[in-house]
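Only a single protein chain was left out; the remaining protein chains are all shown in position.
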Amino acid sequence: MKKLYSVVATAGLALAISGCTTNTVSTPSFETLDEKQLCNVKSNGIENVLATAAKYNKIAKEHGVEFKRLGMTNTQYIDETNKSIKAGSDKVVLLDKKGKATKNSVSVEYATQRACKFAVSALILEAEGKKTWRTAVPGDGFKY
Amino acid sequence: MLLNIVKSTALVALASCILNAGEFNAQAEKDRIALIEYTVAKFKDAEKNRDNFFPYSTDDELKNNIKKDIKVEEFAMGNYAFSIQGQFSYNEIKDMPPYEELVEQGEELYNDNKAIQACFPDTTIAGDYPYFDQKRNEVISLTGAINECLVNAGQEKWNEKKGKMPILQAYFAAQSTEAEKKVNITIPTAEAAAAYERGKEYYYTQRGYLKLSCATCHVQGAGKRVRNESLSQFLGQTTHFPVYRLKWGKDKVANGLGTLERRMEGCIKDQGQVPPKTNSKQMKELLYFMAYMSNGMNVDGPDVRK
Amino acid sequence: MNRRKFLGLGLGAAAVMLPSTLSAVNFRETKTSAFEGPKSHTVDEAMTELFGTSKTTAGKVTLKAPDIAENGAVVPIHVSSKLAGKTVAVFQDANPESLVAVFTVPANGIIDYKLRIKMAKTGTVTAVVQDGTTLFSDSKMVKVTAGGCGG
Partner (left out) sequence: MAKKTRIKAKEKKGITTAKVMANHAMLSYDEAKRAKKEVNFITSMIAKVDGVIVYEVSTSQFLSKNPFVQFKFKGANKGKELEFTWTDLKGNTQTDKKKIK
């Protein structure tokens, strides 16, 4: 019986240690994403960069690693930028934590680039984190 | 390739399994002891250990505001454990804390609710949560258990962060503290150990646009300052919830009390990330890991914080 | 200035309504101008309104307050003294008006008072004990910041 337990334990631990969940199988490809190239508004155009942002942010959201800055999620960033473009405005008004408009705004170009960077780097960070997190654990990778 | 990785990790894992003879909490115990050793060493003498631990702190801070030789049990006080300035205010406020009437309200909530009484016949259970339910193979948080109990009895769920939820929990915490209960988190199965590991990975993984992990601030960063804020240490971080925050209580006293989940959400937002849902698997496993790190320490909730 | 005037009037009206029998010395009635109105803004002015002078001697009074307040809404203050004074006052310069409280020390009383005050920003708290005609005082600067990572 004990043996059985330890086999189960081994499997469980192995899974946990190698982080071999369905998530990780698909993540390694994100680590090599080129954020600078993907999110370059000048060479790709605002529409394309915004589409890239939406694409990767969707994945980031599914993985539970979506960025949020000063009360505004990246999803809100993308939505607000889309709205501004539709309305023909060159400004994106920033929202507060309750989703209400604040006095601050940024240019559509800046918002697009930021939304894209946030989406892509969330995934890069997640992929890197899988490899580096143990370096912060006392008694494991963290030496002092 | 992948198979190879799995195989080799399985081997490593197997090796550690043999060493630990099937104790599912073996790794967790190792982690817990390592964290205690680190925390104690760090705060042994901040001035002397400056190069190692506090390279950016000022002379004045190290000399006059970081206590030396702190006992393990004291770390439950959060940053008041080491902050001499903070401790003065803390002690004054603890003299007659603003949450006392809320604990009484919690007792009334308990006495008025037959369903809650039936689900929680023992009120001194604050230190036993979150626990791993072997039948359901998942972590159960106190907040989750209370809401499930209410729903099963045909009642409305409570807000998981403020209001009745922390008020009832404050009663449980006060009862547990009075009964001198200790944090008692168990890891009964391999699945539980895996849940613990996932929580641990969450805590130590950098996330959000600021690229901070929980540990950046509360393990490596504990005792340091962010502007004028002393960062609390991980050890003892969950012993005293629900917590009354002066910041939360600004508008309404009853609103000052919040669950551990409420605090976590705020902290994760500060990392620059969308926090996991209050009762999500991710949040519960994170809390499970965190609570284990405070195992054996006294339950000392509810408490008051900045 | 209009607001001040209005406040002064409002207070006057309220003060009349107060059941004066409760208190032997109600400073809000006898020294209204020290609490609110044009001469209540600075510590010196309010002190002069209350005691007739703002000349104080340091010492014989101990004021304890945090160097950094945990929260400006709850700043614990502790005033103690062995003087046989009859009046104790607490001032601060972080709010629109400076007088916080005036204690009348009863026959059986001991000057050992704690209270929790609000401070809108960083400022100096001053405690004064009137002993005969002399004012003894102690001051302390309290930094007020917002936030919190105390766990």
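Order of writing sets the chain letters: A, B and C. Residues in each chain are counted from 1.
Quick note on the criterion: a residue touches a chain if its C-beta (ideal position, glycine included) is under 8 Å from a C-beta of that chain, and two chains touch if they have at least 3 such contacts.
Quick caveat: nothing in here was measured; it's all calculated off a predicted structure.
Asks: What are the shown chains that the omitted chain is in contact with?
Replies: Touched by the chain not displayed, across the whole complex: B, C.
Asks: Among C:Lys64, C:Arg116 or C:Lys140, which one is in touch with the chain left out?
Replies: Residue touching the chain left out of view: C:Arg116.
Asks: Just one of B:Val72, B:Val253 or B:Cys267 touches the chain that is missing; which is it?
Replies: Considering all chains, including the one not shown, the answer is B:Val253.
Asks: If the missing chain were put back, which residues of chain B would it touch?
Replies: 95-96, 98, 100-101, 249, 251, 253
Asks: Even though one chain is hidden, which residues of chain C still touch it in the full complex?
Replies: Per the touch rule, chain C residues meeting the hidden chain are 7, 10-11, 14, 17-19, 22-28, 35, 73-75, 92, 95-97, 99-104, 106-110, 112-120.
Heads up, the rule we're going with is that only the chains that are shown with their structure count from here on.
Asks: Which chain is most remote from chain C in terms of Cα centres?
Replies: Of all the other chains, the one whose centre lies farthest from chain C is A.
Asks: Approximately how many whole Å separate the CA-defined centres of chain A and chain C?
Replies: Spacing between the chain centres: roughly 53 Å.
Asks: Using CA atom averages as chain centres, what separation in Å is found between chain A and chain B?
Replies: Going by mean C-alpha positions, chain A sits 26 Å from chain B.
Asks: Of all residues in chain B, which are in touch with two or more distinct other chains?
Replies: Where chain B is concerned, no single residue meets two or more other chains.
Asks: At least two other chains touched by the same residue of chain A: list those residues.
Replies: In chain A, nothing touches at least two other chains.
Asks: What part of chain B is in contact with chain A in the complex they form?
Replies: By the definition above, chain B touches chain A via 2, 5-6, 9-10, 12-14, 16-18, 22, 24, 27, 30-31, 33-35, 37-38, 41-42, 52-53, 189-191, 193-194, 197-198, 200-201, 204-209, 211, 213, 215-216, 219-220, 269, 272-274, 276, 282.
Asks: If you look only at chain C, which of its residues touch chain B in the complex?
Replies: Residue list for chain C touching chain B: 64, 66-71, 73-76, 78, 114, 116, 143, 145-151.
Asks: In the complex formed with chain C, which residues of chain B make contact?
Replies: 78-80, 85-86, 88-90, 92-93, 95, 98, 217-218, 226-233, 236-237, 245-247, 249-250, 267, 305-306
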